[in-house]
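Every protein chain but one is kept in place in this view of the complex.
First chain written, first letter: the chains are A and B, and each begins at residue 1.
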Amino acid sequence: MKSSEASVWESIESIRKTSPVVHNITNYVVMNSTANALLAIGASPVMAHAAEEVADMVNIASALVINIGTLSRDWVNSMFKAADQAAKRGIPVILDPVGAGATGYRTETAREFLKAVRPAIVRGNASEIMALVEDKAKTKGVDSTDVSHNAVAAAKGINEAYGSVVCVSGETDYIVGRDRILKVGNGHPMMTRVTGMGCAATALCGAFAAVGPDFVKTSAHAMAVMGIAGEMAAERAAGPGSLQVLFLDALYGLTSKDIAARLKMEP
Amino acid sequence: MKSSEASVWESIESIRKTSPVVHNITNYVVMNSTANALLAIGASPVMAHAAEEVADMVNIASALVINIGTLSRDWVNSMFKAADQAAKRGIPVILDPVGAGATGYRTETAREFLKAVRPAIVRGNASEIMALVEDKAKTKGVDSTDVSHNAVAAAKGINEAYGSVVCVSGETDYIVGRDRILKVGNGHPMMTRVTGMGCAATALCGAFAAVGPDFVKTSAHAMAVMGIAGEMAAERAAGPGSLQVLFLDALYGLTSKDIAARLKMEP
Partner (left out) sequence: MKSSEASVWESIESIRKTSPVVHNITNYVVMNSTANALLAIGASPVMAHAAEEVADMVNIASALVINIGTLSRDWVNSMFKAADQAAKRGIPVILDPVGAGATGYRTETAREFLKAVRPAIVRGNASEIMALVEDKAKTKGVDSTDVSHNAVAAAKGINEAYGSVVCVSGETDYIVGRDRILKVGNGHPMMTRVTGMGCAATALCGAFAAVGPDFVKTSAHAMAVMGIAGEMAAERAAGPGSLQVLFLDALYGLTSKDIAARLKMEP
């Protein structure tokens, strides 16, 4: 087993042993599937969004995952409040800027959060990451190579400005830190036909960040584990319904052999 | 292949090719399963309910689906706001009056929406459709033939008053337009033991309306596709858990042969 494979496996074992509590303030669409993904990998999800309790919940958590997929004013207030407490306790905050670029409200909220909170990790697809830095993400008419190129440039800008590790997910995932970029090539196209796969990836970034201090590495591990479980599921799935079921089974049953046989991580 | 079968297949292919964005303001119970049904058929679901962003989200959508299954004041405000923008842009609005008749709040909200918005399509079961027009839907003690009869009469009234195509779903679905009624006989009783199947049907009405201007026809296509995928799933399902999974797989994998072999649509 190569060192990268051993390192991914170590992260998984660490999550399974310590069951880190991951506090999610996330969107209504994916709450169930996110909780199940976290349970399947061995973490302990909690969900709480009331201003009255988010700080208390952060106090028992090892990571805070913020996802703006169905944002509204009260929820955004609680996101900031929870992030404030996370900063006080020194636990990592992970931001998923779902739909940034689609509406001004999302774009502005995500940018404000980025600026005020300086999250440890940001995970989004190329257009979401670009929307965090560009006033007009010019993604139409360019091919996917250009998109990746532009998104990685945007990720570097975010990292320089706020110190966040930025994970740009896509056919290849780019995990951008201050002095290095890791690439993960795992995954399967059918995963895009199941809602909440990106949100689950962000939540896993939280679980993996809870068990290791190097967030470039832990984020790459999370993305690799998502992709590997997705591949294993897709190989046996007749469609996105069974993919979703088999994905959770695969996450739960992942072995060091699965990692060794499938990991596509560089450099 | 008969012309009706070819027409259903054309709608499916059109959705798969163009991936229309369907904006859903729907209930908490079914958000995940609705998004997955839309993804499985090939559409692009978005969910957003904040007053701050619903108009922006409508601006990138090809259809707006409004579902009052877990309504509350703020959400209802956003439903009207989104519908207003949909009217400005000329995209179809589809209403699912979940539970109309069960509480005064639902009945009144659904009626106000109907009156103010004049949605392109309304889809509900017989008692919901009747509740939109009758002060007391007298459904107790009548057999299902009478229910269908009364509901179709209510649907005609709604169509005359507001111009909406009304889809009354049940063992036979009746799609009621100004000058014609289409009937769809596909489906399986076990589908009633999975939550959100009706809501998914309404969302599919949105996806199909996004790819064709004749909403009587596109709604019938949506109901037929629901029913066919449900039949295919039920034939292999041991219960409602696997039905739900196999239903998404069937939607995803539907072929022109499946349509030709199973379509029950008249006249």
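In this text, contacts are C-beta pairs under 8 Å (C-beta built on N, C-alpha and C of every residue); 3 or more make two chains touch, one makes a residue touch a chain.
Everything numeric here is computed off the predicted structure, so don't read it as measured data.
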| item | value |
| --- | --- |
| Residue, one of B:L71, B:V176 or B:A250, that touches the chain absent here | B:L71 |
| Full-complex contact with the absent chain, from A:A155, A:I181, A:L248 or A:M265 | A:L248 |
| Of A:I12, A:M57, A:V147 or A:C167, the residue in touch with the unshown chain | A:M57 |
| Hidden-chain contact residue, picked from the options B:P119, B:G177, B:G196 or B:G227 | B:G196 |
| For chain A, residues in touch with the removed chain | 28, 31-32, 35-36, 39-40, 45-50, 52-53, 56-57, 60, 74, 244-253 |
| Positions on chain B contacted by the hidden chain, ascending | 27-30, 32-33, 69-73, 99, 102-106, 192-196, 237-242, 244-245 |
